[in-house]
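Note that one protein chain of the assembly has been removed; the remaining protein chains are unaltered in position.
Our next item is chain A:
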Amino acid sequence: MPRPALRLAVEIDGDGAHPAAWRRAAHSPGELLSPRRLARVAAVAENAGFTLVTLEDSILPPGSGDGSGPVGRIGSVERAAFVAASTSVLGVAPVLATTYAEPFHVSSQLASLDHVSAGRAGWVVGVEEDPRAARAWGRPVVEGADALARETHDGLRVVRDLWDSWEDDAVIRSVATSRYLDRSRLHAIDFAGETYSVKGPSIVPRPPQGRPVVLARRGLVPAGLADVALVGGATPALVRETAASSGAPLAFAEIEVALDTPRETARERTADLERYAPWGERPDRLRYSGPADGLVSLLAELAGHVDGVRLHPLVLDEDLAVLSRLVLPGLFARRLAARPLPGTTLRTSLGLPRPLSRFTTDGAAVPAPEEIR
């Protein structure tokens, strides 16, 4: 069965995927942290036809720590909310980790992002692996794969349950009984994990999408808890392989892209930046470098095997323009990819159903997915 058209996401953090991308940015270095620059990038992404932008984040400064690249970054949720209010159909997905953050706050922030965006919020589940983050948060360090996985899974469960803790129709405005709320439609989540517990319910009414779309690196969270698995591999064959066992309803391929511009080839542009810092290859990402039509062909090749792609442009100010003029129009013209429709939620754009609250009922709670298996 042919898959529906590809959905396109783009990472818009910083000046691009290359650590020295700021050298080729179309603005002065400090302008990176201005609202005007953020709104401009979001407008280009929306107009181009991307379904979703993602926003990388950490409490630690971006970059390798050698201080040569940008060390400034506005928090992902603040940027996402600002982008949501500056756009009308674009999905927005900040990276947030529950390694040290309070899951209660993370849940409220994402639910609120879904409200301010009228149902366009996503969440890229992150992990704070660097022990320096513990000092920055002022919390005991979480070390080792098992502990990191536990904090990620527990946080995700708490966040999801808090989203579900208000049934959709909890606000009743019953003048006859003087009640604004029906407390029987609000639920304590009573989460009790190994290291902490959370009572609930949320302080934010249920998000418009029920649950914002959860994106997570393949294998990071238990099957059934993410909506979109971010998959990758150094070759298209590896991408296909990982997509086939993604453990989530949808799989998006991670692709780094460097494109030829009217003045310079991708190779020349990359070489220019390599004078300052290396662009290290990542085993979990495909990398494409070359002319726009070659990227169209690559995406056409992947279209039967993944549901979407997340692009990581070498330099946002340069590659986003080429994507917008030469790549996305080609994909849309051939119906290999689709734009989000006005007035639709991110879930609808992705073909994902709107989940009922797991507490919804006429009595009995719906079991959590992991309990079903």
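The rule we apply is simple: a residue touches a chain if its C-beta (ideal position, glycine included) is under 8 Å from a C-beta of that chain, and two chains touch if they have at least 3 such contacts; residues count from 1.
Methods note: contacts and distances are computed from a predicted model.
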From "Guanylate cyclase domain-containing protein", "Signal peptidase", "F420-dependent methylene-tetrahydromethanopterin reductase" or "Tripartite tricarboxylate transporter permease", the hidden chain's UniProt protein name: "F420-dependent methylene-tetrahydromethanopterin reductase"
Which residue among A:S112, A:S324 or A:T360 touches the omitted chain? A:S112
Would you mind spotting which of A:T195, A:S245 or A:T361 touches the chain that isn't drawn? A:T195
Looking at the full complex, which residue from A:A45, A:I59 or A:V306 touches the chain that isn't shown here? A:I59
Check each of A:V10, A:V41 or A:A84 against the chain that is not shown and name the one that touches it. A:A84
Under the stated touch rule, tell me which residues of chain A contact the chain that is not displayed. 22-25, 28-30, 32-35, 38-39, 59-62, 67-75, 77-79, 81-86, 100-105, 108-109, 111-113, 115-118, 135-139, 166, 170-171, 173, 175, 177-183, 186, 195-201, 203-205
